[in-house]
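Just one protein chain is left out here, and the rest sit where they should.
By letter and in written order, the chains are A, B and C; residue numbering begins at 1 in each of them.
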Amino acid sequence: MTEICLPVIIVNFKTYLESTGKRAVELAKQAQKVSRETGYYVGVAPQLADLRAVAEAVDIPVFAQHIDPIKPGGFTGHVLAEAAQEAGAVGTLINHSERQLKLSDIDEIVKMTREKGLMSIVCANNPTISAAVASLKPDMVAIEPPELIGTGIPVSKAQPEIVTGTVELVRRVNEKVVILCGAGISHGADVSAALKLGTQGVLVASGIVKAKDPYAIMREFAEAMK
Amino acid sequence: MTEICLPVIIVNFKTYLESTGKRAVELAKQAQKVSRETGYYVGVAPQLADLRAVAEAVDIPVFAQHIDPIKPGGFTGHVLAEAAQEAGAVGTLINHSERQLKLSDIDEIVKMTREKGLMSIVCANNPTISAAVASLKPDMVAIEPPELIGTGIPVSKAQPEIVTGTVELVRRVNEKVVILCGAGISHGADVSAALKLGTQGVLVASGIVKAKDPYAIMREFAEAMK
Amino acid sequence: MTEICLPVIIVNFKTYLESTGKRAVELAKQAQKVSRETGYYVGVAPQLADLRAVAEAVDIPVFAQHIDPIKPGGFTGHVLAEAAQEAGAVGTLINHSERQLKLSDIDEIVKMTREKGLMSIVCANNPTISAAVASLKPDMVAIEPPELIGTGIPVSKAQPEIVTGTVELVRRVNEKVVILCGAGISHGADVSAALKLGTQGVLVASGIVKAKDPYAIMREFAEAMK
Partner (left out) sequence: MTEICLPVIIVNFKTYLESTGKRAVELAKQAQKVSRETGYYVGVAPQLADLRAVAEAVDIPVFAQHIDPIKPGGFTGHVLAEAAQEAGAVGTLINHSERQLKLSDIDEIVKMTREKGLMSIVCANNPTISAAVASLKPDMVAIEPPELIGTGIPVSKAQPEIVTGTVELVRRVNEKVVILCGAGISHGADVSAALKLGTQGVLVASGIVKAKDPYAIMREFAEAMK
C-alpha cells in the first residue's frame, strides 16, 4: 500500500461532467500540481471509466469510487478489484452515501482490499456508523452527513459535534484508523476547522469539482492544513 | 449509432482474469482480427476499467457491460453513460442475468441510449421476458437462459424451443429488433444452429474468454455464420 | 381465482397510519359497504400484518401489497405467497412504484400467482412499461405515473394521453388483461374520465385513505362508474 502522509485531501470526482473523461485527467493534474507545490497528500477518485487515463497521467494516489465484493468470474457489469488495481487504483472508496452497501459486503470489501494491498476508505453517515465501520479495521473512515453533501454548508462548522463525536466513538474501538470528514467543505477555513476537531483530512467533491477554479480551491485547502 | 451488420458476434468479457487489463486489450485485438478476416461484425464488452484501453486499441464496436440510469451529478460509484461513451463505448449491455435491473430502470436506460446514439442490448432470461423487453424498443434483445450460462451446453441445441419461442414472441411485438442468443455457445455448430432458429447472432462469454485459443474459436464462430 | 366483475376499484392501504391495524379493518368494512350498496367490485390491499384481520372481517377481495418470488424455505423476512394466501389474500399487487422489482422477479411472481390461483395486479410507470408487463400475462395492469402519486392531480385529467397510450399499447400485446389507472384520483369525475379513456377501473390510495370521509369518496367513485 502506498504510504499515507497525513493530513490528506481526497477529491471524489463523482459523476459530474466537470470531472469526466478529459476533464478528469485535467482535474487530476491540477491536484498533482497542488500536491507538488505544497507537499501535502492529495488523492483523487475518478470514475472507473477514467481510472486508467488518470492513473497514467499523474503520480498522486488514484482511488476507485467503488469495487464489488466479487472474485474473478462471471459477474457481468460489476467492478473487479483486480481490474481497478491493474488500471492504476491504489485504493477505493467504500459505502459512499450515494452507493451504500450491505454491512457484510463492506466487511468483505475491506478484507479484499487488505489482501490485495489496496487502501480502504469507508464512508459513514453519522458517529455511530463511523464507530461500527471502524470495527472492520479499514485504513480510513470518512464521516459525511448526507444532508450536508453538496450544500456548501461545511460539516466542520454546521455540526462540529458530529465530527468530534465521530472522533471520540471511533477512537474507542480503533486507535489507528485515519479519520476524514466531508460534506459541504468549500473553504480553507472548513479544512482547518476539520483538523482542529480531530480529523486527519477531508473528503471533498463538489466544493472542488464544481468550483470555477478548482486549482485555487485545492491550493487554499492545502494551505489551510499548515 | 454505428451501423449493425448482421449477423453479429458479441463477446462479453465479464470479470474473468483472462479478459482483464492487458489481456482484455489482447482479446479485443484477436476479435478484430477475426472481424477483418471474415468480414463479420464482432463486438466486445470489456469491463469498464478497461473500456478506454480497448477502444483505443481496436476499431471494432466496444460495448459497456452496464450503465446506470443516472444523469451527470452526485452519483459516486455509478456508471455514467457520458463517461462510457467518451471512453469509447458505442453501446451497452443492459440487464444481463448477472446484473439484473428493475423494469423501470431498463426502460430508462434504453431511452438514454437512444438519446445519446448508443446501441442497447437488453438481456432476457426466457421468451416471455424477451417479448417484454422487446416492447421497450432496444436495438437488440439477447435471450440467455441463466441455467445454461457457463455450462458449455448450448441453448441452441439443449433448448431450441426457447430460441424459437423467443423469436416468435418477440416478432409479435417488435419486427425490427435484432435477436441474439447466448448461454453455452462453444462451437461453430452452436452458432449456425442459433441462426437457423431465427436469431441474428450470438452473445458469448466463457466459450471464448476461457478457451485455450480464443482466436480459433471466434474464427470458428464466424465461419459458421456463412 | 375470485371472478373479477368489471369495472373495479382497488384501494391500496399503503403504510399510512390511517389504514393500519384496527383502522385497516374499519376502512375495509366501509369499502365492503360501498360494494354491497352499489354492486361494484371494490377490493382492498392492506399491509401484510393486517391482511388476516381484514380478510376475516370482510367478504370483498383482499390483496397483498407485495409477495416475494420465493418458495417455502429459509427466507427470513420475506413474503411467502402461501402465507399471504392462507391469511386470506385472493391476489397481490406486484411492482408498485414504491416497491419496484427486477423484471425477472415480476415474471416469476406472475407465474407463481397463476399456479396458486391468486390474482396478479402488475403496476407500471408509463405506457411502454405497461405494454412490457402486459406481455407477462398478468390478470391486471395498473398504470400509475409516479410523479402524480399522492398529488391529487388525477392522471385521467392531467395526462389523459398516458392513459390512452397505455390502453393502445397494452391491447396490441394482450387483449384480455384488465387495465387500471391510478395516481391522483380523488373525485368521481376522475374515475369516470378513467373509464372513458378505456380503462376498466382504478387503483387508488391517498385519495381515499387520507380522505376525511373515505366511505363518501368510495361511494362517489362507485357512482361515477355507472
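By definition in this document, contacts are C-beta pairs under 8 Å (C-beta built on N, C-alpha and C of every residue); 3 or more make two chains touch, one makes a residue touch a chain.
Everything numeric here is computed off the predicted structure, so don't read it as measured data.
For the chain that is not shown, the touched chains among those present are A, C, taking the whole complex. Looking at A:Val173, A:Ala189 or A:Ala211, the residue that reaches the missing chain in the full complex is A:Val173. Within the complete assembly, A:Asn125 is the residue of A:Gln65, A:Gln85, A:Asn125 or A:Thr199 that touches the hidden chain. Among C:Ile4, C:Leu48 or C:Ala189, only C:Leu48 touches the chain that is left out of the view.
Looking at chain C, the residues touching the absent chain are 12, 14-17, 20-22, 45, 47-53, 65-66, 70, 72-80, 82-84, 86-87, 93, 96-99, 149-150, 205-206. Chain A residues in contact with the hidden partner, per the touch definition given at the top, are 95, 97, 100-104, 106-107, 124-126, 128-129, 131-133, 135-137, 169, 172-173.
The working rule: only the chains that are shown with their structure count from here on.
In terms of which chains touch, the assembly is arranged as an unbranched chain of neighbours.
Inter-chain centre distance (chain A to chain B, centres taken as mean C-alpha positions): 34 Å.
Rounded to whole angstrom units, the spacing between the C-alpha centres of chain B and chain C is 37. Centre to centre, using the average C-alpha position, chain A and chain C are separated by 45 Å.
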